[in-house]
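Note that this complex is displayed minus one protein chain, with the remaining chains in position.
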Amino acid sequence: MQRIGVFVCHCGTNIAATVDVKRVVEAAAKEPGVVHAEDYQYMCSEAGQLKIREAIEQKHLTGIVVCSCSPRMHENTFRQAAKRAGINPYMVEIANIREHCSWIHKDIEEATEKAVILARAAIAKVMLNAPLTPGTSQVVKRALVIGGGIAGIQTALDIADAGYEVDIVEKTPSIGGRMSQLDKTFPTLDCSACILTPKMVEAAAHEKITIYTYSEVEKVSGFVGDFHVDIRKKARSVDMSKCTGCGVCQEKCPSRKTPNEFNRGLNTRSAIYTPFAQAIPNVPVIDREHCTKFKTGKCGVCAKVCQAGAIDYDQQDEIITVDYGAIVVATGFDTIKLDKYDEYAYNQSPDVITSLELERIMNAAGPTKGHLERMSDHKPPKSMVFIQCVGSRCADKRGKSYCSKICCMYTAKHAMLIRDKYPDVDVTVFYIDVRTPGKNFDEFYRRAVEEYGVHYIKGQVGKVAPQGDKLLVQAADLLDNKQIRMETDMVVLATAIEPNPDVRKIATMLTASIDTNNFLTESHAKLRPVESPTAGIFLSGVCQGPKDIPETVAQAGAAAVKVVGLLAKDHLVTNPCTAKADPIFCNGCSTCEKVCPYGAISYEDQLVNDHGIRETRRVAVVNSALCQGCGACTVACPSGAMDLQGFSNRQILAEVDAICR
Amino acid sequence: MQGLIERAKELLADGTVAQVLGWRKGDMGYDPEPAYFKSEEELKDFVYDAFCGANLSKYMIEAAKLEGKTLVFLKPCDTYSFNQLIKEHRVDRDKTYIIGVGCQGTLKPEKIREAGIKGIETVTIDGDTLKFDTIYGAKEMPFADALLERCKVCKGKKHMVYDELIGAAEDEEAGPVGNRFEEVEKLEAMSPEERFAFWQEQLSKCIRCNACRNVCPACSCRKCVFDSNQYDTSQKANAATFEEQMFHIIRAFHVAGRCTDCGECSRVCPQGIPLHLLNRKFIKDIDSFYGEYQAGADTDSRGPLTNFTFEDVEPSIVQTRGGGH
Amino acid sequence: MQKVDMAKADRLREMSGVNTRKCMKCGKCSASCPAYEEMDIRPHQFVSYVESGDIEPLLESKSIWKCLSCFACVERCPRDVKPAKLIEAVRQMVVRQRGGNYLSPNEVPELLNEELPQQLLASAFRKYSK
Amino acid sequence: MQVENTEFRPKIVAFCCNWCSYAGADLAGSSRLAYPADVKIIRVPCSCRVNPMFILRAFQRGADGVILCGCHPGDCHYTTGNYYARRRMTLLFSMLDYLGVENGRTRVEWVSAAEGVKFSTTMNEFVAKIHELGENVRLEDLRCKG
Partner (left out) sequence: MYQIAKNKLNDLYQAISEKEDLFLPVSKGGQTNYGLWTNEAVADIDTLKTVKSGKDCFFPQSEVLYKSRHENGKISIDPTELQNKPFVVFGMRACDVRAVKVLDNVFLTDPVDSYYAARREHGTIVSLACHEPEETCFCKNFDVDAAEPGADVETWMVGESLYWKALTEKGESLTALVKEALADSFAEAGAEGEKKVEKEQAAVRGIIEKLPLSHLDLSRFKPENTMELFDSPAWEDMYKPCLACGTCTFVCPTCQCYDIRDFDGGKAGIRHYRCWDSCMYSDFTMMAHGNMRTSQLQRFRQRFMHKLVYYPANNDGMYSCVGCGRCVSKCPSSLNIVKVIKKLGGEGNE
């Protein structure tokens, strides 16, 4: 017979303000099986946990129910408290009377009544709980980082420096990511390449780091500590072991009309190419879609000019399977498409550009060799307009609801750099709010205004229209309460950023949850910001939310520490809430096996003794190390032989009964 | 029929099989029972005619535990059930010798009684006519009028699995007959209130004798969930209509995607509840939501409930599909 | 001292279906407005006036007769606030207070002119007939 | 949307998967997004854990509506669980409809951990629907009444 204790938490006033805690205690005390019930200000506090411990010891409780916040908050806290008091940690159930009750209801009567019912359901469930013992599983001492931008590189370096093997999988031909496209960085204005390249080189040279560029993650199976990942190494058509990186092939390649992705399409590149001069690895790839040899079979110039004989037109995609203990997602971002913003004339005039395009124009290795000029006539502009919040903070479907966070600062940077290098160019920034939280950020913005004479006008631009070789900008100056119509030579749009679209596919493979904006969800917004709710999956960089370089690097380091913390363990404790087949009921029909996503179910011939009737039969056996406890098999099983420990049929039915009573 | 007996004798004699599973003559001419035959002598009571409605597939679960091979006679629709049982590892194909037998449709004695024919002493099937000697004199009725509902919408006279065929239909006449979803469609076209009344009247007759479950080749569980103490379902009592609804819904759900539509449930129900209409509803839904699927047509495909596609319809289709639903 | 009339503000919100709290004060409506120069109270101000319950000046404003109902502000507002609908609502409120019709449907055909955009006529009818 | 407080207080059971919908309900809670107290949530690891029997049992015991919430298709924590749940529930709901049970009493909704607002609006809508349908009589078990 179970002896249940019920502990009702006030959570300060969070619960007690809307739920009559005393009445919950009274009602719970009358439930069959309950031998102890009490309430306390903060059950999760040291003192609260002590109360639980005392009650368990003094009243010889076999199980406890804590009526408090969501089990997602403190289930583990109370399980540990129970464990310390000497009962099995799985003899604990939580009635969520905060998130699911006190916080959403206003009427005390109603909320109290509901809290009583929720407590009753938890009591009914715990009455059927059985002690569970977690098993253990091995940890593969190797990590995978998906994405080779600054987030991925930093995470990989930190993990590798701690002594663990790390693989980076990068989709493009080189690591470096968005940061490699930037010219200068705020607020210090140091050269982006100068600080990034050494990290790239370090990663490439690190003995613990393996880099797979031009590669993609194809399939992921397994679970924390033991993921199995298929990586597709796309055919490069260049033998990496032979290529010397001399670049002759790229010079001689006759097909040169492909838009240069690295320069955001502002110029073109050859079909065989390395994305940029400092690319790592410095080995080109053949873009088979645009290569004449692959399109028509005629050409082969690159093979002829390659001294090293590295060109290999017959190379095939290769799939390798590697086991990892942890996976870090660092897939980064892209700017949103501006197709739906006709009012800014982005598709109508080459002189309306995005900020990332401006970065390339400003960069010495960019399409204009670093000269500021209009893309239409290559003339230097006399005046420039920057428009903030293009596609950010939008309630409609055209843009994104969030603030892209980095635009205010990089716009100030651009404005400042232009005024510095070309003092005769008149620069105007139209803003809604200037957001500059961050060390030395506001000072930086003020310098742009005060020292460099950038005009900041509060008011979003309504329309940009090409007029002759000029652009007409129409806006309202909200502070002067007047409408502005001004002609300018160039317009730069601070375009919203969004997670790399590929992240959705990757999140699905990893079973990591993702929000409506395609940002990966962190396990807890405040307390676990670099962990995905899926065990063993960590988040680094903008894939989790907009952030600038220093924040990205900080998060990359944090993710690395979490990975190292995981890899440092030899064994992981597995979830004991696994499926279990009752051989007496099992038909051995193989239905459950078909729905198991983990291949955790196998069949064996077993001697089954059903009340003295002995028979050797084929029955299902669950590998508890592989089983993750989803319960798909329990419903697929026609005879009800399969049940889930911790969420058994009887437990759930008892909850249903208790709620409907 | 003599051909079947002769072949069974041969297979017994040459040691191919150790026993024969077929039908044994009854007392009335319309009540043959499934039976094992172990010798030539016993086979004199063997019978195969339109009254041999029983699907012998399910008996093969137990037969797998016997010594030696068992020869079983399966009608075309029985072979679907057998295949499904192979898929579920419930029968042993290697210990089975299947003779596929031809079928002209099977009969329901209840229908003869409903036609007012009683006191039957002998029955003769004479082409399209059933002839009876009764203590109330000679009687007859059309063969077709005594057909089981399932045979009026036969899904085809092709055998899905066999070692040899005797008397099986030629290809041209083996195709399906009638629209088996007609009755389901009729119900679907009713208002929810009418449907509720219909099922209420039918299911309230249930006496929980479990004949439907026990005869069903898909209900092959060693121990049924309804025989388990775990769920607090009152197994035997027809105490409240809810229990009957629950039992029949769950039973239909458990066999959904596995039911071959053999119609045994409706054949055996002592209260004449059209249970096949529940199973057929699932079959119809599966066909329309997830593509045509015939359980038992093969032994290795994934059943519709252990499968999915990314584009599957959402459950809200039940609300939005409109029509009589 | 400003006279606060929250009842009217609520009424305007209800009539227009505009949630004034969604406004983030970016001014894109005013930036887009072709009639801006002729208005005494600007489109973005309509939103904040209603939000603060300062309705009297709106009812007296000439802006409501200057708005072309071109809906550029509705189209471009990043927060989906729809200032033009709010202006329309103020206009209706004024017209209903006055109770007079300035244009009857019978008069419309006479005014038809091939050069005239139909949208203008439709909005004029709305503007002067309610 | 707020439901008027009338005599009829429906009993509504919401099965929520641990990873998305239960967290979505938590988010609705921490965002103080109200929905009627008639809704009581049962935590299950995955939508695929929900056996049709649980749903029938709820109706038997007097529930007026049952809703199942899980991760969006493609986002299942266990990769594929909600796909199976989707098929099972589609067929079950269709069967209940076929038996003449009002088809608004059951519902499946995909609610992610980030969709507190959706959770709350879904529950408000569902409770309103159940108010419209009134008390569940077609699946009631008289032995559980009174």
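Order of writing sets the chain letters: A, B, C and D. Residues in each chain are counted from 1.
To be clear about the criterion, a contact is a pair of C-beta atoms (placed from the backbone, for glycine too) under 8 Å apart; a residue touches a chain by one contact, two chains touch by 3 or more.
Source: prediction; values computed, not measured.
Note that the absent chain touches A, B, D when the full complex is taken as a whole. Summary of contacts with the chain left out: across B:L4, B:A54, B:L74 or B:A218, the touching residue is B:A54. Residue in contact with the omitted chain (choice from B:T16, B:N179, B:N214 or B:S301): B:N214. Contact between subunit A and the unshown chain involves residues 30, 32, 610-613, 657, 660-661.
In the full complex, subunit B makes contact with the omitted chain through residues 26-28, 31-36, 54, 59, 109-110, 113, 118-121, 134-136, 201-202, 204-205, 207-211, 213-215, 223, 227, 232, 234-239, 264, 267-268, 270-273. Think of the hidden chain as still there; on subunit D it touches residues 61-62, 141, 143-146.
Everything below uses one rule, namely that only the chains that are shown with their structure count from here on.
Work out the mean CA point of subunit B and of subunit D, and you get 36 Å between them. Inter-chain centre distance (subunit C to subunit D, centres taken as mean C-alpha positions): 44 Å.
Taking each chain's centre as the average of its CA atoms, subunit A and subunit B sit 54 Å apart.
Looking at subunit A, residues 595, 636, 649, 653 sit in touch with two or more other chains. Counting partners per residue, subunit D has 52-53, 57, 74, 80, 84, 88 as the residues that reach two or more other chains.
Taken together, the subunit A residues at the contact with subunit C in this complex read 343, 389, 393-396, 399, 432, 458-463, 474-476, 478, 481, 483-484. The residues of subunit B lying in touch with subunit D in their complex are 184, 187-188, 192-200, 225, 231, 239-240, 242-243, 245-246, 249-250, 252-253, 256, 278, 281-282, 285-286, 289-290, 304-310, 312-319, 325. Partner subunit A is touched in their complex by these residues of subunit D: 11, 13, 19-20, 22-23, 25-26, 28-30, 32-35, 37, 40-46, 48-54, 57-58, 61-63, 71, 74-81, 84, 88, 112-115, 120, 144.
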